[in-house]
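One chain of protein is taken out of this complex; the other chains stay put.
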Amino acid sequence: MGLKTFDDYSNRLRKLSRNLYIAGDRVDRTDERLAGQLRIIKETYDRGNDPEWQDLCTTTSHLTGEKISRFTHIHQSTDDLLKKQLMTKLLCHRVGGCIMRCMGIDGMNALSVVTYEMDQVLGTDTNKNFLSYLRHWQDNDICANCAQTDTKGDRLKRPHEQADPDLYLRIVESRPDGIVVRGAKIDNTTAPVSDEIIAIPTRFMTEKDHDYAVAFAVPADLEGIKMLTRPAYHHRSKYLQAPISEMGDAESFTIFDDVFVPRERVFLDGKADPRQTPFAGFLALLFAHYHRHSYTGCKPAVSEVLASAAALVAEYSGIEKEDHVRDKLSHLIGTAELVFAAGQMSAYRAERSTSGTFIPDEILTNAGRRLAGEEIYNEYKIVADLAGGLCATMPFEEEFFSEETGDLANKYLMRNSRISSENQHRCFRGIEGLIVSELAGVTQVAGLHGGGSPQMETITMMSRYDLEGLKSIAKYLFGIEKDLPKYERSTVTPRKMLERYKKLAGGH
Amino acid sequence: MGLKTFDDYSNRLRKLSRNLYIAGDRVDRTDERLAGQLRIIKETYDRGNDPEWQDLCTTTSHLTGEKISRFTHIHQSTDDLLKKQLMTKLLCHRVGGCIMRCMGIDGMNALSVVTYEMDQVLGTDTNKNFLSYLRHWQDNDICANCAQTDTKGDRLKRPHEQADPDLYLRIVESRPDGIVVRGAKIDNTTAPVSDEIIAIPTRFMTEKDHDYAVAFAVPADLEGIKMLTRPAYHHRSKYLQAPISEMGDAESFTIFDDVFVPRERVFLDGKADPRQTPFAGFLALLFAHYHRHSYTGCKPAVSEVLASAAALVAEYSGIEKEDHVRDKLSHLIGTAELVFAAGQMSAYRAERSTSGTFIPDEILTNAGRRLAGEEIYNEYKIVADLAGGLCATMPFEEEFFSEETGDLANKYLMRNSRISSENQHRCFRGIEGLIVSELAGVTQVAGLHGGGSPQMETITMMSRYDLEGLKSIAKYLFGIEKDLPKYERSTVTPRKMLERYKKLAGGH
Amino acid sequence: MGLKTFDDYSNRLRKLSRNLYIAGDRVDRTDERLAGQLRIIKETYDRGNDPEWQDLCTTTSHLTGEKISRFTHIHQSTDDLLKKQLMTKLLCHRVGGCIMRCMGIDGMNALSVVTYEMDQVLGTDTNKNFLSYLRHWQDNDICANCAQTDTKGDRLKRPHEQADPDLYLRIVESRPDGIVVRGAKIDNTTAPVSDEIIAIPTRFMTEKDHDYAVAFAVPADLEGIKMLTRPAYHHRSKYLQAPISEMGDAESFTIFDDVFVPRERVFLDGKADPRQTPFAGFLALLFAHYHRHSYTGCKPAVSEVLASAAALVAEYSGIEKEDHVRDKLSHLIGTAELVFAAGQMSAYRAERSTSGTFIPDEILTNAGRRLAGEEIYNEYKIVADLAGGLCATMPFEEEFFSEETGDLANKYLMRNSRISSENQHRCFRGIEGLIVSELAGVTQVAGLHGGGSPQMETITMMSRYDLEGLKSIAKYLFGIEKDLPKYERSTVTPRKMLERYKKLAGGH
Partner (left out) sequence: MGLKTFDDYSNRLRKLSRNLYIAGDRVDRTDERLAGQLRIIKETYDRGNDPEWQDLCTTTSHLTGEKISRFTHIHQSTDDLLKKQLMTKLLCHRVGGCIMRCMGIDGMNALSVVTYEMDQVLGTDTNKNFLSYLRHWQDNDICANCAQTDTKGDRLKRPHEQADPDLYLRIVESRPDGIVVRGAKIDNTTAPVSDEIIAIPTRFMTEKDHDYAVAFAVPADLEGIKMLTRPAYHHRSKYLQAPISEMGDAESFTIFDDVFVPRERVFLDGKADPRQTPFAGFLALLFAHYHRHSYTGCKPAVSEVLASAAALVAEYSGIEKEDHVRDKLSHLIGTAELVFAAGQMSAYRAERSTSGTFIPDEILTNAGRRLAGEEIYNEYKIVADLAGGLCATMPFEEEFFSEETGDLANKYLMRNSRISSENQHRCFRGIEGLIVSELAGVTQVAGLHGGGSPQMETITMMSRYDLEGLKSIAKYLFGIEKDLPKYERSTVTPRKMLERYKKLAGGH
């Protein structure tokens, strides 16, 4: 069976070569600055092996019929999408933020569709490579990063127009046995503790960008890969052990310094076969889509974590029943509800692609993800509002435990005489970590940009939306057209997108 | 079979006595100032008899097995709720706003639950009365208003505390054969063209408010009922016939001047049986809930009508591809998508009550309705922004058709040479009606207050939400509690609400 | 002395020829559909002759030393700008909205600068014409419209690129004794009751647009001028006479059908002298600037009128002390305060141009006007929220005064027993007019677009702001530059703008 334990995974990581760089040190995966992120990943393996969570965190492989982690599964149904979303939310509750393993499986789902569809159109056989790679994933409960964002240089220039041709990841050589790639990918969450790195394009590629139409998967320590690693933490605790203070993030600025990728791990190669170039954009969009759908699970969790903290501190301060407090809490809750519902309905409206993989509704997924992104900073504001200034000015923990100042510090922290001073301390300490730490800053930025900023979701929504159909309502009401067909918005479905790419591909 | 035509309905209306008052006149239902609202109601009967729409607009009665209008149906399944919501949206597209028949059937659904539940608890048999009344509805394809909002006098006083005891509708006499009621209900959309008026309480009633715990249904022209009627229109057209200019609203300020209601039409009577008093609040809330769920259908339609007009005028002005235009359109679209999805998911999460009637998710329905209410004025702002000042300063239609000024007016209106000047005229004329007419003002207010203002939805959300469960997340993360149960928000379901009311009722 | 009475003005209007068109009729200024707008204009003359208001509404002409209306004055000081702004606000309070005479004097102030500056640069002598025209204004207390907005056809094309060359007002012939102009101007508030029409360009003009670089002033009934007139009202009262119900707006879609303008009334003529073309943009911008500064007076008045109504209905409903009510009122008040303060500080920071005319701070004026525009729809939402649905569903006035329904209607309207039912009726009737009438729709659109939409203010702000200076802060803090000069934002002042135009003009 494919389900592995955290120990299995840790043992694998330990064997990876030392290609991480943190603050001037070249380190391996046992560096203690990665402990926070490993603590989060641990949750995914532990719950997968926890009988109470198996209905949610495990499923049956459509390839092998074996029990596997849901983090290695290709969505075969609406129910799969619903469970992925719910699992994401519930696990995020337990770690107080990002669960770190979505992007890998989101990339795999996108590849499952695009490799299949491309084969159908071009007669290539990349899907075979993909399926064999998927088998490896499911057998080993792989943890991976999907590296999409190129460094991109001048934002208004296409890849081939950049002063330095390497500012987008590119194929410098394509040989029968594989490709050599050069470039860098950034914002690679989880990469420092991943078994594998999947690389895919960041945008649509034109006919002059064939070298940049590239997708592949490789072990995280393959020769030539260098990860400049950036960890971030909530404040770590010395006395008040608590889950929140154990969690951490690590991001990688990943350099591919002429890395050779064997052919069976290549999923897109526009340099060797320019007909594949149009599929770069399809893959970029489809990964973003799955990843935004995952955000309809994790972002409501973040809203609920913040709402939970806000409700707790309001209780401890005795203001829980005040009108303005309930109003503010209800906005955190309302955003969580609407975003989660958008993801659920996107699953209910999902379409089965010809590859068998289910694809959720794009417009609604994007509308939901966008609302989450628009609200993220406001959500922090609400927590800060209800917590008061103390969350930013708290003395350090030591002052609460020292002989000289401990009693005084605890005495003056008391608000609610029914709650122990320790728990009141824990509450403020926890909120300090949630909203005034470096990781808080990272979570804010991730809440805005992760999976694409609100601006990107607007672009996606508007490029999929059937605006002409929409106009038919006004045309009818204003007497410009005689009748109104039973109007329900239709969208450019993956199938229609495929048609577009076929046409583009047909041009070669 | 129960399905009727617009003619059947009109014939019934024509027979009602003259108890409407408009601008000093006592009139019957043929008064031409009601034509706009009748035009909207016509859409509901016509589509019900239109083969293309029957899947949506008709269904099978669970009472009789006969084909009936969905506007007379008690929801027996999630699918019923989904279809009601979709029907509402699609019909609203066709009339450019409110479809006018929701509140009646929303009231009936609430009664189907509350009469049943009350009978279970108290051993009364009001549900029998209700079912017999429902039969009348389904057999005749009844059009009704559900009158909820009392005039309420001083907002901070309970009904029995008011200077004038009639400021909430009350039972002045309860006799074996029926009750005599006095008071007034306001904001009664559709009442002027309704067959029947259903009256229900507007709030929770205390032990001192027994006389105000009252619900019943009566013919709209029953002796003692006086409807002070307020019609409103978009601008009406002389030359450019168009659906938008035919539609109208009519509201009633309905006075019950000692009206006798026969016992078989009484569904709640706290005066005769004070044990029934707690069910007043249950009924008030449940009607509001069904009505807010209906808003998840009609409000997305309003957003889409506005988006449609905005997209059309943007095309005609040549600015459709501008970034800021697409951004603004996407906000109209996004709101429509999120609100509609909230209603759909509320249906998917619906619970079957013991009466058999399905009840959608309350928190999500309220979150969706609230978003719609919060956005309504902003949506008008976006249309005005894209249409430009002309929509508020347009010369009258006559100037475009007169010999002296017609050619000049048409010449200078031209923006897009591929569109006829008439259609450009129609576009601006239509938008003028949509956003700068008296009915536009009514629609704004209705979009805010209809079914309850955002403030009411916040109160409902917060009174249903399991805040203690939510806090368990922070308690776990901050180390205050050892573990976190698999947290999914639970709510005070109708069943739990019933328990509350049972306890309250048990006090007598 | 220059100060005139409303009678003087009315007598002048009565003599104008019949070139207004309303709903198919050709009418003169005595048409009763213009009575509402005249009622507003009356306020400006009456207060000018009211001893209590003379400090504000009158001043001394810098041309003649005589006492004149401030509505005919060229700003000679910061104090003039402050008084203009305050006068605007206080008069708007009295009419419940737009005071109708700003745009004329705003256009005159812009002309006072641009004609002078152009003469300095080009050696022309248009300022002489302007001063002689100003003398006419001041001697007669002229009421004028400044017509700026062209119909503009395809928004993405320049004037000379349009399919029909007349879609921007243009000079079809330039002769020594004058020019012949053709085209149309729209959104011309007050034009139907104006003595004079001033026409100025709507945008910057390129070298191919010389014919469109035109500015002039003419009597409102000059041969060839046709005004397609659009009046709008709050609801008019039959029983409850009140200022609100007397007020009205009238807008003109003004057609210049080959109108001959004598040379002494021409202020810009790019056809005869292409060197003047760059000053078209300067004039367009400067008028917009003065007009936006006027909006910092009128829009706070609108916010305060709405706040006033909201506070009154809150008192009558007994909810005045509720937290959420005070919060909502405070937002109306806060917006009024900030916008008015922006206008005042713009006056304090004003610069004297070489012509002697004072020009307020552009960035701040635009920031203030923009905030007002962004908030306008939200302000209506707040009033609707506090007033409740009744403001949109009120029975007509007649129902409150008829024998059959009057007592009942008044009985059920009662909320606050310390207030007479008539006053409660007046309050709701007034709010109905303010927010659910056709004029309410017009005021919403005017609040957004008048003087330029928020988008236009953003463009202006960003084109004036010294962004490089701003960046010096980050460059210093980030160590990119060694020191930070004492940074205060500087802007492209009128003087700097003039330099630009000089350079442009120098190209010929």
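All chains are identified by letter, namely A, B and C, in their written order; residue positions are counted from 1 within each chain.
Assume a residue touches a chain if its C-beta (ideal position, glycine included) is under 8 Å from a C-beta of that chain, and two chains touch if they have at least 3 such contacts.
All values derive from a computational prediction rather than experimental measurement.
In terms of the touch definition stated at the top, the absent chain reaches A, B, C within the entire complex.
Residue A:378 is the one among A:354, A:378 or A:420 that touches the chain not shown. Of the options B:55, B:207, B:323 or B:404, the residue whose C-beta touches the omitted chain is B:323.
Contact with the chain that does not appear here is found for just one residue of A:103, A:242, A:446 or A:470, A:446.
The omitted chain makes contact with just one of the residues C:327, C:404 or C:499: C:327. Touch with the chain that is not drawn comes from one residue among C:39, C:94 or C:236, which is C:94.
Mapped onto chain C, contacts with the missing chain fall at residues 52-53, 86, 90, 93-94, 96, 240-244, 304-305, 307-309, 311-312, 315, 326-327, 329-330, 333-334, 337-338, 341-342, 344-346, 348, 363-364, 367-368, 370-371, 423, 426-427, 429-430, 458-459, 461-462, 465, 467, 470-480, 484, 486-489. Along chain A, the points of touch with the absent chain fall at residues 21-24, 26, 149, 151-157, 163-164, 166-167, 183-184, 186-189, 226, 228-230, 232, 251-253, 255, 257, 317-319, 324, 376-378, 380-381, 384-385, 388-399, 402, 404-405, 408-409, 411-417, 435-438, 440-442, 444-446, 448-450, 453-455.
For chain B, the list of residues touching the undisplayed chain reads 323-324, 327.
The rule is simple: only the chains that are shown with their structure count from here on.
Averaged C-alpha coordinates give centres for chain A and chain B that are 40 Å from one another. Work out the mean CA point of chain A and of chain C, and you get 50 Å between them.
In chain B, no residue reaches two or more other chains under the touch definition.
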